[in-house]
Structure formats: C-alpha cells, structure tokens
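Removed: one protein chain of the complex. Kept in place: all other protein chains.
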Amino acid sequence: MNEPVLTERHSVTELNQEKVESPFRETMRALLHHRSAMIGGGIILFLILIAFIAPLLLPFGYNQIDADARLQPPSAEHWFGTDDFGRDIFARVVYGARISLWVGFFAITGSIVIGSVLGLIAGYYGGWRDTLISRSFDILLAFPAILLAIAIVAMLGPSLENAMYAIAIINIPTFGRLMRSRVLAVKQEDFVLAAQAIGMKDTRILFHHILPNSWTPIMVQGTLGFATAVLEAAALGFIGMGAQPPDPEWGKMLSDSRGFFQSAPWTMIFPGLAIMLTVLGFNLLGDGLRDVLDPRMKQ
Amino acid sequence: MKFRKSAFLIIGLLFVLSTVLAGCGGNSAGGQGKTLIYGRGADSPKLDPALVTDGESFRVTGNIMETLVQYEKDSMNVTEGLATEWKNSEDGKKWTFKLRDDVKFHDGTKFNAEAVVFNFQRWMNREHLGSKKDDFIYYGSMFGGYKGDKGHVIESVKAVDEYTVEFTLKKPQGPFLQNLAMSPFAIASPKAVKKDPSKFAEHPVGTGPFKFKSWKKNDSITLEKNNDYWKKGLPKLDRVIFKSIPDNSARLTALQSGDIDVMDGLNPDDAKRVEKNKQLQLYKRPPNNVGYLAFNMEKKPFHKKKVRQAINHAVNKKGLIKSFYANLAEPAKNPMPPSLWGYNDKVEEYEYDLDKAKKLLKEAGYEDGFEVEFYAMPEPRPYMPDGRKIAEYIQADLKKIGIKTKIVSPEWQSYLEDTQEGKHEMALLGWTGDNGDPDNFLYVLLDKDNTKIPAQNISFYKSDKLHDILIEAQKETDQSKRTEYYQKAQEIIHEDAPWVPLVYATPPLAGQSYVKGYVPHPKGTESLAEVDIQK
Partner (left out) sequence: MLIPVLIGMSVITFFIVHAIPGSPAKALLGERASPEALHQLEEKMGLNDPLYIQYFNYIKNLLQGDLGTSIQTGQPVSEEIIPYLAATFELALFAMVIAVFFGVNLGIFSAWRQNSSVDYLSMVIALIGVSMPVFWLGLMEQWIFAQELAWFPSSGRLDSRLFFEPVTHFYFLDALIQGDFVVLQDALKHMVLPAVALGTIPMAIIARMTRSSMLEVLRSDYIRTARAKGVGELLIIYKHALKNALIPIVTVFGLQMGLLLGGAILTETIFSWPGVGRYLYDAIHARDYAVVQSGILVVATIFVLINLIVDLLYAWIDPRIQYGKE
C-alpha cells in the first residue's frame, strides 16, 4: 500500500536526470519486452474485459436473490458459491471489478489532476504559493491516511462516490510533491530558461514545456497509485464507509462474509482474491513502467 | 554501522526469547475459584448507570448496584428488590416503600432510607456529576425533567424512618413503579459518590452481588464476589469478567475455543451451529423490542392510508424472519411486543398478499406505482441484525407491485438525524423498551406530541383520537383500566397503518454447556447472581 511513497523519494534523488522525449512506440516496445509489465498489463486487460463483457454472458445477475440457495458451496452452477442471499458470488465478483476499476480510475485521475496543478504552481512560482501548498501537503500527509478518509466520508455521508472523493483527496499530496520536484528540476533546463527569456507566458511554459517533461514519474506513480486506491476503496467498503448495498463491492462483500465465513469460507476467499489480483496487476505494470521509463531505476 | 549489529541482535534475541517462552510454563497468574467470562460487543462507556443510556454499561452496573423494585427474572413485571413492599395512595400521588434492613454497600456503609433519598436528590438536582458534560439522561426522560422543570413529576422524596421512603408526586404517573425498576435508577453508595464524583463512574459502589475490581478500557471489566451479599448463598460465581470483542463472529470463535463462557450478540445465522455443538448451548432473549418500517405520512403518497396498507400487505415478514433472523424473531402486528401487558392479540395482521396490495394501490390511484427513497440503518441493532439486507429484501417485493425503491443508508448518526427531521420517505427503525410499560412504546413512538423535530414519531403520524386515549392512560394508575386503553390504541394504530410492524426480535446468545442458571432478561441485561459454572 505504501510503495508509492518510496518511488517518490527515489524520483526526488533523480532530479537532474536528462529528459529525452521517448517516442510512444519505443516505450511500448520496451514494455512488451518487460516480463512483469506484460503480466501486469495482461491481468489488467483481463479484468477490464471481464468487467465489461462477462456480465453479458452471465446466467445470474449480481443482485439476483434466491432464498432457497443460501450459502451454497462452489459448484458447476455457482462457480464461486452463493452468499447469504443466495446470490451468485461469481457474478458479484465480476460486477465488482467494474466498481473497483471505476473508483480507482476516477480517484487517481482526480488526485493526479489536482496534485499536478498544485505541484506545478508550487514548483514554478515558488514563494508564498510554494509555502502554502507545500505546507498543506505536509499537513495532509501527517494524517493517518485511512483515518482521514474515514473522517471525510463520515462528513460527506457513506457512499461509493464519497469514498472516491476521500481517496482522491488523501492521494493529492503524493502527486503534488512529485510534480513539484519535477518542476524544480525542469525549471532550470535550458529550454525553459530560453522560453522565459523570449517572454513566453507562464501558462504556456507550464503546460507546453514543463508538464510534458514531467509526466513520466507521474505515469509510474499513477499506475502504482491505482493499486493503492483500489485497496483503499476496498478498505473503506470493508468498514462500511464505501459502497452501499446491493453494490457488489469487494471490500463490502468481505465484511458481509464475516458473519459466516467459518461455515462458508468461499464468501470470503473470492472477493479477497479479486482485490489481490487487481492490486497485483497494477503493481506489476507500475514496476514495469518504472523500469522502462525511468532507466536509472533498472537493475 | 554499530546500528546494524545492535538492531539485529535485538531482533534475534526477541525471536529466541519468544521460541523459548512458547515452551515454558510457569507461575500461573490465573485466579482461584469460579470465573465467568462474558463476551460482548463493546466496552461500557461509564459505570454510573444514572449517567448512561447504553446497555453495555447497564450490563455491568446491574451486577454492582440494585434498584428499589426489580423486574421478575424473565419478564418485565415488577417484583421486590431493595424494597420489600410498597403502596400507592388513593389519589395516586403518594408512594411509600418499605426497605430491606439487612443490606450494606460494598464500602461497608449501611443501605437505608437516607441513601435512597440521597440518590434521588442527586438525580433531580443534578448534583455530584462526574464532569460538567454529564447528565442524568434517563432521570430527565422518565420523570419529566429535573427539579424546577415544569413537567417534573416528583414533588419530594423523604425518609419517613430509617427504612421507609415516601415519594410525593405532582400528578399521578401510570408507569412510575415500572420506571423505578429500570437499571439507571440503581442506588449508589452516598459515601462513594460524595468522596469523588468524578471517579465514581470509574469505580462504582453499590449493594449488588458483585463488587467492582478492575477495568482495562476497551478490553475487559472484572467484578468480584460480594461475600456479604444480602441474598444468602449468592452469588455462586467468584468472579465475572466482561470482555469486549466487537465482531460477532470473532466472539463466536472465542467461545468455541473456550476463551469466553457466554456471549451476547450471536449472529442469527450461527444459531444452528451453536445448537448442533454439544459443548455449547443456545439462549433466546425474550423480545422487548419492535422493528418497523415507518412511512413519512407528511410526504406523498404516504398521506394515503390505502398506500400504507398496500405496503403492509406487500411485506413478507415470515420470509424475512427466515432469511435474516434464522427464525429467531416473531412477526409483528402491533407497535409493542407481546411480552408486555396490554398487548392486543386480537388485532388481525395484514397478511402477505401481493394481489391485495396491488388492488389497494390501484384504489389509491397509484396503479403504476411510484419511486421512493428507503432508509435502511447501516448498523446492526437489537431489533434488526442487518437493516440494509432487510431493506434489500423488501425492495424486491415492492418492485413486484410497481414501487421502485432506492435504498439509502447514511452513517448511523446521520441516519437518526435525517429520520428525526423527516427527510426520509420510508425508513427502517426500531425500539427497545425501557421500563416494560406500553406507554413507553405507543406514546413515545406514535403520539402526535412526539412529531416535533427531532421527532421520535418518525411517521409524523398525528391522530387526535389516539392522543386522547394515550394521555388518559398516562394519568390512570389502575393497570386493568390502562390495559383497556392500550388495547384500543393498538386497534386505531393498526387501522391507520403508520408503520409496517416487522418483527419482535428474540436475540440469540450462546454459552458453554457448563454454564448453569443463566436466564437472558427481556430488558437486555441481567443479574448474574444465580449463574454457576459446573464443569
């Protein structure tokens, strides 16, 4: 869950790394030759595929209640067994993939956008803006993340959307600091100094020169952050501060299973496996991206 | 680089130590005699019953302190406690109690009329509070406020002689005696309260079968046998430990592995497993609660009686009880449980019949159905183990008669606030009785007096007819007359259908088979004086 923080530290030490525009194709080729990236990418593609196609093929709906088939063990009919409502766990896990990917995607996109903008401003302008923004990041980072998320959700009211906002908020400083450190590095590059010298507008410099030259670590961090976000969403769901019934959110399914996992362990095993697989996929891809995009990190 | 060595040395040592220790026995720290460990879902906030409203505090204080009159062992009927006899004057305003003369507080001081007067004075004057923020909440709500308040019922309390106490009321109060039996009105040692009010709730002193020993916050509270207990031969146990294990299934695991002896809050789904297990026994707590679905009658279309009745016909209570209570509940038809006197068994339940429901909807002009927001509580309550799941179940049936529901489940505090402010259209809620009096259900939950925001009557049901009857019944002290009033009241409520009364839950508990004499009480907590362990 905490890997991202480390990557950040490392990126910080690589401030002066030469930045060369690596064409998209080249990156892709490198990725395709990278084993863990391939496996991770494969897992993610598989999940996306399943999330969007499989529901069409499933014989059961995720909320199809069958009081006569409660807590059935896995069988040919119900691959992952049924829960206490007699609902097909396989169907729920598959639909759950949609929820997790959705939450992860929007939460992390939100963190990246807000964090990057704040980081750009802080790094580029410096001065009081930098102080204000950096201190805010320090404050946010000083909170135990999950507690802050819980407090935010309690304030907004428990729902999947609000859990997503909370996750987005607690991850902003990670991206903000990362972006700030990139900006500080790039700012001193000749092409930026040149742009400033010819009187180019700040916004243009920021968005046309500095941003494109800072996206690499953000990409890597974003992929790893996706994994974190999925975990955090599941954690919030687990303590009842996330998805609400009947949404088949994995964390929620896990907490529901607590009532009877002793007699029906399949209610617990499969949603947990699904979370793990998703997180694993993004971690692998993130590692791969880091190796490919950030050659210094390669062993 | 010395750091490395020392760090690893320490780590290595710890591991060696732990493996060595795993294999060594030693001077056991276990206590002597019979110890019962009672597993429960949460710690007690405070151990001064007068200051709290929660069952987990009463569960402990009920064993340390006692009330003037008590409920019978397995019902809400009143019997003698620290007082042996009592009488009520003709006009119903004067109550006289004869006290036991052989009782001592745990600190050695004598229990007598002065002590009783002291306690009531303390509550009504709000003196000797633990902290500025404390309050005697139950006293205020059961006796109409505090001294000086307009609604305060008790005019005076005085000691007539060493063992006689006299209460003078401003007006007759129907449920007065029932109120006195409630856990918050247990008598504390005046000496201990006066000594340090701020520490009393940490170290209560009473007359009960067990004495307070120690408290590890959020973990366990230990009580010890009171050797001078006035009931001869009791208590049978030497020690009781109340252990907090928040999660129901974790608590069951602890019971199965012998870490605890009795557990509260068994998941209904696990009841069968407990029954099958020869080493365990299953208990059912008699119901003193009602779980209901309330319509907000101030919102369309629930202003129409037929719509409310239609939904009454569309809820499959039996199915619900089978699925979520593991049959450990009774279908409800009145707003109060059958364990209370005054229950009207003649009321005829709205049977589960979707065709009838559809017909009624049609008559009301809602043939095509409608959409509503349906509040379902996010936390397990004694009357409803899983509100959201129950809502989902009802949702499926309502869909069949064309009513689309959106389940909303804000966090518990917000949930209460929203429903009390009437933000809901339909909501699940319930009530656990306080004093075993029908007034405590019917008036509190359905009288028009209680529709003021924050309302306890979350149906916002305003019936003058009902109101008149309930007020009459409050003034009456003759129980047979009051019974008549309350039976009539239940008929009116049934016809107007402000709720779908869902269930009277009989919460299951489990214990080791060697635990003898444990009888769960409908009020939710019980004295463990007669409990024994026979291995």
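To keep things simple, chains are lettered A and B as they appear, and every chain counts its residues starting from 1.
Convention: a residue touches a chain if its C-beta (ideal position, glycine included) is under 8 Å from a C-beta of that chain, and two chains touch if they have at least 3 such contacts.
The structure presented is a predicted model; accordingly, all values stated were derived computationally and were not measured.
Student: So which of A:Ala154, A:Met200 or A:Leu293 would be touching the chain we can't see?
Tutor: A:Ala154
Student: Among B:Asn88, B:Ser220, B:Asn327 or B:Thr483, exactly one should touch the missing chain; which is it?
Tutor: B:Ser220
Student: Of B:Lys243, B:His424 or B:Arg482, which residue touches the hidden chain?
Tutor: B:Lys243
Student: With respect to the chain omitted from the figure, which of A:Ala243, A:Ile275 or A:Leu289 is a touching residue?
Tutor: Of all options in A:Ala243, A:Ile275 or A:Leu289, contact with the hidden chain holds for A:Ile275.
Student: Which one, A:Leu31, A:Ala195, A:Ala235 or A:Val292, makes contact with the chain that was left out?
Tutor: A:Ala235
Student: On chain B, what residues meet the omitted chain?
Tutor: 1, 3-4, 7, 11, 14-15, 18, 21-22, 24-31, 35, 37, 45-46, 51, 53, 130-135, 137, 140-141, 145, 198, 201-202, 214, 216-220, 222, 241, 243-247, 250-251, 253-254, 256-257, 259-260, 410-414, 416-418, 420, 429-432, 434, 444, 450, 452-454, 456
Student: Where does chain A touch the missing chain, residue by residue?
Tutor: Interface residues of chain A facing the absent chain: 1-3, 5-6, 9, 12, 135-136, 138-139, 142-147, 150-152, 154-155, 157, 227, 231, 234-235, 238-239, 251, 254, 257-258, 261-262, 265, 268-269, 271-272, 275-276, 279-280, 283-284, 299.
Keep in mind that, in the parts below, only the chains that are shown with their structure count from here on.
Student: Would you mind pulling out the distance in Å between where the CA atoms of chain A average out and where those of chain B do?
Tutor: 44
Student: Which of the residues in chain A come into contact with chain B in the complex?
Tutor: Going by the criterion above, the answer is residues 63, 65, 67, 70, 84-85, 154, 157-158, 240-241, 244-246, 258-263.
Student: Once bound in the complex, which stretches of chain B touch chain A?
Tutor: Counting only chain B, the residues touching chain A are 247-249, 252-253, 267, 269-270, 273, 319, 322-323, 376, 378-379, 388-389, 391-393, 396, 407-411, 414.
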